[in-house]
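A single structure is presented below for examination.
Complex shown without one protein chain; remaining protein chains in place.
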Amino acid sequence: MLTAPFEFRRASTVNEAADWLQQGTEVKLLAGGHSLLPLMKLRLAAPAMVVDISGIPELHGVIAHDGVVTVGAMTRHVEVVKNPLILAEAPLLSQTAAVIGDVQVRNRGTIGGSLCHADTAADLPAAVLALDAQMVVSGPDGVRKIPASEFFVAPFVTALGPQELLVAVEVPSMPSDAVSTYLKRPHPASGYPVIGVACWVGYGGATVRLAITGIGPTVFRAAEAEAYLAAHGLNSSSIGEAARLAAVHAPVEDDITGYKRQLVSVYVSRALQHTAKGKN
Amino acid sequence: MPQVMGQALKRHEDIRLIRGRGQYTDDMTLPGMVYAEMVRSPYAHANILSVDTQAAQAMPGVLAVFTGQDTKDELGLIPTAWIPPNSDLKMTPHPALAFDTVRYVGDAVAVVIAETPYQAQDAADQVQVQYQPLQAVVHPREAVEDGRPQVHAEIDRNIAFHWTVGPDLDAVFQQAEVVVRHEFRQQRLIPNAMEPRAALAQYNNATDELTVWVTTQNPHIHRFLLSGILGIPEHKLRVVAIDVGGGFGSKIACYPDEVVASWAARKLRRAVKWTETRQENFMITSHGRDHVQEVELAGTRDGQIQAIRVKAYSNLGAYLSTAAPGVPTILFGLIINGAYDIPHASADVYGVVTNTTPVDAYRGAGRPEATYLIERMVDLYASQIQMDPVAVREKNLVKAEAFPYTNPFGLQYDSGNYQGTLKIALDMLDYPKLREEQAALRKDGKYIGIGWSTYVEMCGLGPSEVAGAVGFQGGLWESATVRVHPTGKVSVFTGASPHGQGEETTFAQIVGQELGIPVEDIEIVHGDTARISMGWGTYGSRTTAVGGGAIHLATQKVIEKAKKIAAHKLEVSESDVVFEDGMFSVAGVPNRQVSFQAVTLDAYLAWSLPEGVEPALEGTAFYDPKNFTYPFGAHVAVVSVDPDTGDIHLMRYIAVDDVGNIINPMIVEGQIHGGLVQGIGQALYEGAEYDTEGQLLTGSLLDYAVPKARFFPRFETAHTVTPSPHNPLGVKGVGETGAIASTPAIVNAVMDALHPFGIQDLPMPLTPEKVWQAIQQNQGGR
Partner (left out) sequence: MPEVLTTVTMTVNGQRVARSIEPRVLLVHFLREELGLTGTHVGCDTSQCGACTVLLDGEAVKACTVLAVQAHGATVTTIEGLEGTRLHPVQEGFWAKHGLQCGFCTPGAMMTAAYLLSQNPHPSEAEIREGLDGVVCRCTGYETIVRAVQHAAALMSEVSETSGAEDVD
């Protein structure tokens, strides 16, 4: 499996990458390559130009400031797993990155590449949605921020404009009492999540966040379940009802047997139980 | 001289393989080498209206583009090599490049030859083929119905053959106290040897010889078939397989790709390499299994099985692959009674062509399909008469004193103690205690299941006389030459063609033990038709049973000759010479001795040889075994099922096998482990799926679940040793036992776990969704 030919550019600044992006629609940005290259090898994508943005210094680094952790778009999964700032301020992101693909994939794949690819069956969208992250995007009109809740538009479609690129992900720090978990059911062949539930509880139980990936057309929040738990607290009976609500309201498609909703119910329930246990 | 037979020696082949020095076909580079890329049909069934190669020809680096029109008059059709008798088999003409009709997705219609693989693929994308799509047929039982599309015009109702064995059993079934009827779907599997197939062909202008390096399990069969297809005499054709990265049956067949690469190499006078992608491997390399089986078992109310019969529809894909017709007939139908003494049996098999990838042998080849059938039926029968499945097995297993046992089709099971392996497995499991635990857990809403499989398989193919009787278009003997060099180092040339099974080590153990020389002094040469006179390859767990037998006999010839020379040297009569641990000595006078090496040197110097003895020292044997070998054993799986998700967790797996004498226990254990994982893969994870148009829906490792390390617990293995009387080493085959035995053990265990829900059977693979859904539909029974 060999890709079609393309012109290769290495960008050293965001502006340089942006200039090439503006040359036309047949330009693809290359980060770790683990989303783009498989498509190119199958010749499902054949961009005329590939711009390697992995070496742009502005896209690297993790900083924590004013209750926000800013994760450079080119931060690799393995770095997200181990980064002390992320582990301290937004451990849910590390927990999620830790179970992406396999060891080799985590050593190459980047947070920005994965989020911009917006595969229905990707892990990270659940974490950034549960964490109310902001996507920091650079484009011809300057820098703007897109909330995670508006970023994932459809399978493989994001709110990024054609000439925009993701610079960083801003993750609000989780409260000091927060407990979180990412519970994933990997597909036996691909390792992608059949369902992945990102969950955290904080502020004494006043805030519960549940974001679910893999099973719907895009990642989604279990808003009804969250509201119910915020009102009733986290206990064995409320977990059952929250799981039921999550399943009933899940925007799943083609669920003829009801198995997808069942998985939503079971995985929400188990993620919450896991989180509740972690509290003690 | 330490004992080497029976020792877990580290493998000789690993020295290169662990250092990245293996030489697989795609690793080879030749001067002036160019690359072939196939243009393949995206349709499962279509007429080819036109093939426009103009744009492709003009692409950079392109040497040539050939279509089916270019090859059809120059190449013979690819034949099948197994024609079961009395089956009215119809050939399926298979051109290397299709020129009128394509019959499955991946059927090749053109080839591009270019200077680099990139250029070849770029140009292949530019070949314009116009197709007229036709209706496709995919399912084997539907394919035989009236009014279905016909895959080959000359094959009515897509029935390529109809094979039956055994008498009419209607009377037996009518009078039976208990009859169990069930339909099984043996799903289609995709072998997925980790090395994709490849071929590299080079034509020698000076000698008119064609050399083909190819990923094959049987170089001589490849040479035989290629010779006919290409019209190149065998003495001008050399087929070589150096390192082969697994086969599992999928590298037995002769494929269009190596035919086209060979033809192009001769045409262009350039070395041509073709290498498969994994995507192509899914599409075009032979698949396995794929039966619909309608099965009936007759028995008494107290657990005596009286008869078993099956009507099977076997899906063979678009063309009859090299060994394909033998798999669902001889290798399946003749052993459906399994390890049980069942007086009556019959099989009725339709070999059906469809618009799918050709199906051929895949690890076990026919015997897993038979074993699954009987092992599942035993459990269904036990459930119906409310007997413990172990009790039914104990009652019906062939008794140890009954060997040699002749099964209802006349197969002679060589040796065994079936109860012996079962007893060990029962003890390892602590069966009664586990049944108690199971009952207690059920009260808590937890579901574990125990599944048995007491199997036997026939392997070590086979005597040539039987090969002829069952329609295999070849012999099944094996050749060996043991060549002792003047310094006492030894080259062994074997016609078997191991590709990962470790015979470079086990064969050296045989020779080392018998000659009393270090195994390091022995080199096993295989996989090259120029160096080995003849051989039938590696499949059907025959390598050690048959190839090892030949090596043993050739070694004995060496010893026999050396003994004559030693007697001459020691100045005694031959009958007074004893050979032990590499030393020839005079019986009763142990200090009058001469070493094997000294005798060898004498043989080569030939200054003083006994009357009538020729110089040099080597032995050649062509060994035809007396019969198949029949390894057996008892396997048991313990699973838990999560009713909320349908997840199946494999808690324990016990395999007690008897594979006869063991030459290298480490290698034997490895073969069993590998088989287990493939068999468990069939039960739980693997299954090829096509849509109604004939498009493969599970066409990559993203969709088709080849098992991974984290799916398994540690396996618990044990063995008994009942030597086979059918070969001089007393060995039995081991390569396929795990794959044959484990699939029904797993499914029996899951069904046992699901018993409280009233679930009797589910189609493989037992995916969580299927299990959960079945539980939902049967909740009332809980």
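We just call them A and B in the order they show up, numbering each chain from 1.
To be clear about the criterion, contacts are C-beta pairs under 8 Å (C-beta built on N, C-alpha and C of every residue); 3 or more make two chains touch, one makes a residue touch a chain.
Not measured: the values here are computed from a predicted model.
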{"item": "Sole residue of B:G502, B:G619, B:G730 or B:P744 that reaches the chain not shown, by the stated touch rule", "value": "B:G502"}
{"item": "Absent-chain contact - pick from A:G61, A:P147, A:G191 or A:G258", "value": "A:G191"}
{"item": "Touch residues of subunit B, complete complex, unshown partner", "value": "10-11, 13-15, 17-24, 26-27, 29, 60, 118, 191-196, 243-246, 248, 277-279, 499-502, 666-667, 669-670, 673-678, 700-702, 706, 708-710, 712, 714-715, 738"}
{"item": "On subunit A, residues whose C-beta touches the chain left out of the figure", "value": "1-8, 10, 30, 33-34, 37-38, 41-42, 48, 50, 52, 54, 78, 101-105, 107-108, 189-191"}
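Keep this in mind: only the chains that are shown with their structure count from here on.
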{"item": "Rounded Å distance, subunit A centre to subunit B centre (Cα mean)", "value": "44"}
{"item": "Partner subunit B, residues of subunit A touching it in the complex", "value": "1-2, 4-5, 42-43, 185, 187-190, 257-259, 262-263, 266"}
{"item": "Touching residues on subunit B, where the partner in the complex is subunit A", "value": "117-118, 121-122, 125, 277-279, 644-646, 685, 701-708, 711, 769, 772-773, 776"}
